[in-house]
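The complex appears here without one of its protein chains, the remainder shown in place.
For clarity, chains are labelled A and B in written order, and residue numbers in each chain start from 1.
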């Protein structure tokens, strides 16, 4: 990098000349790499089962016939259209679970940042430690405890554990300490505002960017949830998409009494990633805004 | 502090209830006990729609293709009892779920589909989790099923029956007729001819492989050993604390050396069965033969080709070692009644009657691609003369049905999943890292035996 202009005034600074081409090349290569599997999925979702194996243009281009709408139709009829039920379940788990997890994390983060209470340091350190525990260690005991209170095979079995989001608490705590001045809360209190009213009317509006981020993080977590639901659910009517599709994959893998539904697997996977991808594209500024808080030194 | 105490008290309650649940089993006589609650399943949620809403429900887990039709047929023809069906997962994942419901002490279905090889793990040791159907008159139906299937659900016992056989996987050879015709080679009937056919094909310029030996194959390798008269696993219901494990037999080594040698000569492929590449090669004509169970038609052959006329395959008898090579089997499953069945008697009748009539059996064959164990169907002329479009309209059952009838049954271990995983690793290292067959089988045998002992079993001879 030799031809960089560094005397330009103003807050904008630019890379120019050869490095600019270099930057473009790097970014284009990166985009190709990160989009490659996505492109594959788009192509695969337009193929029939045998087209996936014997498509005349290979795996990265459309087959001679477009079977996307057929696949969509099949998704609507296979096992009485259970795929759309899974889709709706995933939405439910992600939105309700994500909302609950966010509410709880925001309250806890605010509590940690703005109140001095007994046991706080220990409590918070335990939460940080909790980030390190392997999920597998908890799945079996959780399952056994849930079946003890008849919670398995219910929506609750998936929704309740999703509410736990220690990282969200961590983010909210740091955001509150940084962006929410104590003086502001004190002023509200002096004006006679109760603790809850202060929280809802003074603190929440300022916390909005971080809340959005935690909400998105929780939704992604719930949307990707796989391991625990696959253990606590038996009734296919309650499955989220990830569990349903992995069951279809097992169904398609060689064995006695198997049937090949690879085409439903690829088109189902494609449709299932659309909502999240759209959410990412349209809400990206919230990501950048909110995550900055957690990342700067507290 | 107050918090901690509270948690511990909750935990103590949980712990006590768990240990009580664990003890509950040992008080019983070792067999699953009967119960007769006709309303326990009234609120069960089912994948299917029940026809007679007020009738008693029996819950069933099964993953057979086309099972919806079977369930609907059952519910339409029975007014006093209705099947409430869910797909509890395919094979292994269903067993895991079942295992979990056993740990939890509830949540298991009344009737469950189990592969023959998966059954011993649920009737071994301290408590049996499957109901002995001999107590529900199942003995009277022995002649309805092939000998091999019957032996597989009774584990060599004459008094106990742990499931109702549904399908099996008679072991046959799929032949890519186009390849054999093109190079003018005779379809082999013995393993010696099989090897020669591979050499001839290669010499004449065939670029594909003679076949694929699946080191990740599980039951397929047991079938290959059984052909040579070798039994590697032994477990009988009458002696549930003993297991036999022996790969260290001359016949097993001969089979493995045969395949290892074919691989060394470059005549065969050794790709994992479950990889999608294997399927692709199959469809592209890169395999001249495939030695596999009869259910392979429904799965691979249909999946690999766009239309039936694209498929060049036909079925032949599996190659033999000599005239006394037995008919063998790979896979198949049955309906068992679980110890958690709410109304054991009703569950037992559902298990038997689901595939217990002509309509269901025919649907199993045509919609499900299952190969029947029902002797009545196996000897019906319609079944024998049925043509398979994906096999060039061959009357394949003429070849498969005798194998199904000739099969004598197999035995598997109460920890078959573990054994299969160990088996896969051992066989893969024989073709991929050049481990010698002799050392491979002896370390496989000793590691499986020590696992069995650690699980409390006594080792017996497999003979």
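Everything that follows uses one rule, which is that a residue touches a chain if its C-beta (ideal position, glycine included) is under 8 Å from a C-beta of that chain, and two chains touch if they have at least 3 such contacts.
One rule holds for everything that comes next: contacts and distances are computed from a predicted model.
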{"item": "Name of the absent chain as recorded in UniProt (options \"Na+/H+ antiporter subunit D\", \"Ketol-acid reductoisomerase (NADP(+))\", \"S-adenosyl methyltransferase\" or \"ABC transporter permease\")", "value": "\"ABC transporter permease\""}
{"item": "Residue in contact with the excluded chain [from A:56, A:88 or A:140]", "value": "A:140"}
{"item": "Interface with the unshown chain - residue positions in chain A", "value": "1, 4, 6-7, 11-15, 20, 23-24, 26-27, 30-31, 33-38, 40-41, 44, 52-53, 58-60, 103-105, 107-108, 110-118, 120-121, 123-125, 127-138, 140-142, 144-145, 160-161, 163-164, 166, 169, 173, 176-177, 182, 195, 199, 220, 223-224, 226-227, 241-242, 245-246, 249-250, 253, 265, 269, 272-273, 276-277, 279-281, 284, 287-292, 294-298"}
{"item": "Where the unshown chain meets chain B, residue by residue", "value": "3, 7, 10-11, 14-15, 19, 22, 25-26, 92, 96, 99-100, 103, 121, 124-127, 215-216, 241, 272, 274-277, 280-281, 284, 414-415, 417-418, 421, 424-425, 427-428, 432-433, 454-457"}
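Convention: only the chains that are shown with their structure count from here on.
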{"item": "Chain B - residues contacting chain A, complex", "value": "14, 17-18, 45, 47, 61, 63-65, 68, 86-93, 97, 100-101, 103-107, 115, 167, 169, 273-274, 276, 278-280, 283-284, 293, 295, 298-300, 302-306, 330-333, 368-370"}
{"item": "Sites on chain A touched by chain B in the complex", "value": "48-51, 53-54, 79-80, 82, 143-145, 147-148, 152-153, 230-231, 234-237, 247, 250-251, 253-260, 262"}
